[in-house]
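All protein chains of the complex are present and in place, except for one that has been dropped.
Letters are used for the chains, namely A and B, taken in the order the chains are written, and counting of residues starts over at 1 for each.
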Amino acid sequence: MNMALLPLTSNLLPLFVAIPLGSAFVVSLLGKKWRGFSDTFSNLATFSLFSLSSFSLLLIKQFGTIVYKIGGWIPPIGICMVLDSLTSFMLITVNLIAFLVTIYSISYMERYTDKWKFYTLFLLMLAGMNGVIVTGDLFNLFVFLEIGSISSYALVAYGVEHEELEASFKYTVMGSIASSFILLGIALLYSYTSSLNMADISRSLAQGKGSQVVFFVSVLFLMGFGLKAALVPFHAWLPDAHPSAPAPISAMLSGVLIKALGVYALARIFFNVLGMTTISSSILMVLGTISMVLGGLLALGQEDIKRLFAYSSISQIGYVILGIGMGTTLGILAGLFHLFNHAVFKSLLFLNSGSIEYATGTRDLRKIGGLTSKMPVTGYSSLVGSMSISGIPPLSGFWSKLLIILAAIEAKHFILASIAVLVSILTLAYYLKVQRFAFFGELKDSLKGIKEVPLTMKLSMITLSIICLLGGLLLIPGIQKSFLSLATEVLVNGNNYAQVIFGSIK
Amino acid sequence: MIYLMCLILFSIGIYCILVKRNLIKIIIGLGIVEYAVNLFFVLVGYRVQGRAPILAQDQVIQNMVDPLPQALVLTAIVIGLAVTALIVAIAIRIYEKYGTFDITKIRRLRG
Partner (left out) sequence: MNRKTKEPGMTLIVKTITRLTVGLILLYGIYIVTHGHLSPGGGFAGGVIIALSFIHLMLAFGKDLALKKLSESLASFFESFGAIMFLTIALLGSIGGYFFFNFVFKGKPFNLFSAGIIPLCNIAICLKVGAGLFAVFVALVLLNIATEKGNK
């Protein structure tokens, strides 16, 4: 491929937003008329998105960073979309999990009414997430953040039972306040730099234009995006919202939404736009550590499977923020690798809990036991997922946790490294509790008649456990250089983001 | 000075969300918070002795206020409308299920 093909192939950047948005409205128009239409159409859409995001890796290797001007207007006058290595890393993560979850929900959502409404909202949420990842403009990020958040508020309340409505109300109020903080931060930043393009703001701030207000704006963004990412002390909505949603939505929320809307936006703004200072770095590390410890301690006493997994999500996101907050190359590499791993094994665990609920009708750990004999696929994939998240070699979780601990030791934060090791042992403890109560042990009499789940659900779970097993291969130097290290370099570059973007506009 | 009034309006909205016990009053507080932020954003674009940023035929271009925040706030108002519609629908269904609007009685999820 030579440079003449660049305009043709860079036209695929807007497709990441246009495909899910268009499919959502087509499903809404035609899904009522034909049965099975919504299933096939949404699966086609997510499969095409996944193949496009894998293709984007090849594009970056050929052309470097691609900047796409929407409508032909040159930034900073117009809105631009940016495809660099961090973007394609996040795109692959999000679209892979979305594809596997739509396969799973072909059978799972039969129990709820009106499947076409579910697919419409799901594709809108996916469009919002893809838009946040791909955009290069600050207000565009806010609009897509809102699209993704509002669809997730509606999806949490999908099966209208008592607890789902209560959880969705709490989540909506807290999420809207967070979005108002983000909008306030954008307004302040605009008033000092008079531009909304991320690269242009980065350039103006480096020249010292808005120096009085940068700290206040970074605190506002930390509050807003921290709530979307479920950092402590902004985590209170997560243990209510994630268990109440239907199982494929819990997998999407806990697996990718808090990462695409929360951690990615936080990393992009703190590293590339505002510039990382020692104060911000220490705040992120301290908040990450408190999240790790609090999430782990609160997960020990839970009896509901999905609530336990939700607290465990808070704990693992603490690991990711600790890694990214360190600011060193090894730390950011470890944080991003743990982000990818956690997306894979947390969605696997939530899909497992969904199939337990599908087969037995309950989520309480005290009422189930010994399920592996009747449901082997669920049992063994859950075993792989739990061992991976606890950090047992040679599964993928072990490598990422080891890298985080090594990065902490290299940066001479010995206390944080020891806390990370202790929390890892704690994680092993409560996952062993889940395995013992749910899968091994005696089969209770009331559960003698259960069967294994349908084929599509089995397929997604098997695929995700294979990725868990092979995840450690991402660290082999040849593969690592093309996937993870490039993504790390984008963040480590920091304020050079502006020069990269303005140099790539053609 | 006028930015301070916007932030006071914002804090009144936050006070309303935190203290009131009725679901509908919480929704009204959320609306106040969103409109306070929109008002702040529009006022950021004010220029001293500026006119409305509309260009008609045969007109000399003079001092105009900044039109970009006005376009952005239009989008933000519609987003606020969508959130309000969704949360009112959820509140009606909560009343159907629990029989009350009082948040101290809607506490099945705990722990």
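Rule of thumb we're sticking to: a contact is a pair of C-beta atoms (placed from the backbone, for glycine too) under 8 Å apart; a residue touches a chain by one contact, two chains touch by 3 or more.
Everything numeric in this text was worked out from a predicted model, so none of it was measured.
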Which one touches the absent chain: B:5, B:24 or B:78?
B:78
Considering the whole complex, which of A:52, A:70 or A:500 touches the chain not shown?
A:70
Extract the touching residues of subunit A with respect to the undisplayed chain.
7, 11, 14, 18, 21-22, 25-26, 28-29, 68-72
Residues of subunit B in contact with the chain that isn't shown?
52, 54, 56-57, 74, 78, 85, 88-89, 92-93, 95-96
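By definition in this document, only the chains that are shown with their structure count from here on.
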Separation of subunit A from subunit B, taking each centre as the mean of its C-alpha atoms, in whole Å
28
Residue numbers on subunit A that touch subunit B, as the complex places them:
139, 143, 146, 150, 153-154, 157, 160-163, 165-169, 172-173, 176-177, 179-180, 183-184, 187, 190-191, 196, 240, 244, 301-302, 307
Contact residues on subunit B for subunit A in the complex?
10, 14, 17, 23, 26, 30, 33-34, 37-38, 40-41, 44, 68-69, 72, 75-76, 79, 82-83, 86-87, 90-91, 93-94, 97-98, 106-109, 111
